[in-house]
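The complex appears here without one of its protein chains, the remainder shown in place.
Then we have chain A:
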């Protein structure tokens, strides 16, 4: 589930609030996203890759929060991890042209 919104990294754009398919975020009076409906999160990690500053962290447990903190996510280099492995950067798409999945599909049979 979505667990961490880094107030330091966040630039107060409205992207995560708009792109979350489960409508999890509200924003406070300063424009900072607030995790308002955490239990609706479907752990799809998509808010992370749309975030232009890697300010969001979604933990892997789908049924409830793990309690991970921002310093731990930072120390383990987890901010932006999914975006990096896809080839997305600063909220922009990229890397699909390098997808090696065809090799997997050939070997799968």
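Keep in mind that, in the parts below, a residue touches a chain if its C-beta (ideal position, glycine included) is under 8 Å from a C-beta of that chain, and two chains touch if they have at least 3 such contacts; residues count from 1.
To be clear about the criterion, contacts and distances are computed from a predicted model.
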Message: There's a gap in the complex where one chain should be. From "Glycerol dehydratase large subunit", "Succinate dehydrogenase/fumarate reductase flavoprotein subunit", "Aspartate carbamoyltransferase" or "Oxidoreductase", what does UniProt name that chain?
response: "Succinate dehydrogenase/fumarate reductase flavoprotein subunit"
Query: Out of A:10, A:35 or A:59, which is the one that touches the chain we can't see?
result: A:59
Statement: Residue positions on chain A contacting the omitted chain are 14, 17-23, 26-29, 31, 36, 40-46, 49-50, 59-63, 76, 78, 81-82, 85-86, 88, 93, 95-105, 107-108
